[in-house]
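Every protein chain but one is kept in place in this view of the complex.
Labels A and B are assigned to the chains in the order they are written; within every chain, residues are numbered from 1.
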């Protein structure tokens, strides 16, 4: 696929998302539930945070897609995450794993390994998380990466090949791979790192786009492109984090194909 | 009561709320705690989210009113919800049940049935939730309704009569009943459905107004009117969800009797 093929896919997927309104099942950390739900609503999807055992598995079968984010994995939520991922796997619901701070802390690291065996359709993380998940690093500094995206590219390729996942590594230039193809996206703004959930909400958006199309890499490129172009639109309106977060939600609601075509910086290896 | 009687009650209640500053005990889902608290603070009430067993019951006795919202009912929170509702019932603290996604998911559905037996003063939900609670439907699509308000009116009447509750059905035109009287309110804006907690925070505002007056239907009409007129004021300032949410909190702080008189669209059957 060429840069233009990815871009065409993204513009079509954005239209499709707003027509189909995917129901995004989110099991995510207690810091970003609100921002994640608002990002999905602004974009045109429907969020639902069903994160208790006995409900999470049932809901993962009904939902269009699932996000499992390990930011604050209480015992109850961890059990719900496993139940949901198993149900998603069985039902064919596409699902995203966001292994927040994996490698740094033991409980989520063990949980991430269990979840990996359920073969997430997409894995999203910062470079340190991707390295740790691939067994090649000790994780970052809390939730922050201490490695560059370039340092994590081989680990991303290995993970993608081993688990049949698309791996999306977030950074100044995002790197996405399905183990064969490689795509780099240079959109976005550093302001996304000054708002909590800037990365976590992307995981939910990756899930929403995965619900639309079988080509998980093309859908993931679409998700990252829409998200980071909206962030650039917001950064053009606001240069401080409080205002930026508000403008970003507005931009997710107003981003159109024309903005993608104007701003996209997609590089196909 | 006539349209004008409800309107007069609402303007008086708004003044009274800001003088009395009711203490609103909220047991609510982890997506909307922040927005709910900010909505109450903006309006002029005091929120407190006491949702653990051993404290929830005590606090429901001290508080002016209680909201129980079933959006993310962990085992610990479910136990606290029952404890609080029992204490509220015993102490005469008015309380509101918001049965989020009831009918769709089993644990909250069973919990909602237990809570119903404690006779909530007010039940607030979307049409699918009200139908499911009345045993007349399977619930909606996650947190979204798949039925119209009109389809849920008979179920709302039946629930109100059976449990002695006021039932408030949210939609483009809200329907409220105490089992005898029927009121429809046509205020609000679709933007409220693009911000997470747009419905959940109304549950807390219904509780706050219930603390002020014995006529639960008139108080509920006041709550819905103040809330939806503030939403319209915000929508006049902002047409995208991020900015709208900010303007909505501002409007809850600034809405006055004159705005209610100017915008109110109350229809008494």
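By our rule, a contact is a pair of C-beta atoms (placed from the backbone, for glycine too) under 8 Å apart; a residue touches a chain by one contact, two chains touch by 3 or more.
In this text the structure is predicted, and so the values were computed from the model without any measurement.
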| item | value |
| --- | --- |
| Full-complex contact with the absent chain, from B:8, B:144 or B:250 | B:250 |
| Hidden partner chain, touching residue among B:1, B:23 or B:268 | B:23 |
| Where the unshown chain meets chain B, residue by residue | 23, 25, 30, 33-34, 37-38, 41-42, 46-52, 54-55, 58-59, 62-63, 74, 76, 245-250, 253-254 |
| Missing-chain contacts mapped onto chain A | 29-32, 34-35, 71-76, 101, 104-108, 141-144, 193-197, 240-243, 245-246 |
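We take it that only the chains that are shown with their structure count from here on.
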| item | value |
| --- | --- |
| Rounded Å distance, chain A centre to chain B centre (Cα mean) | 33 |
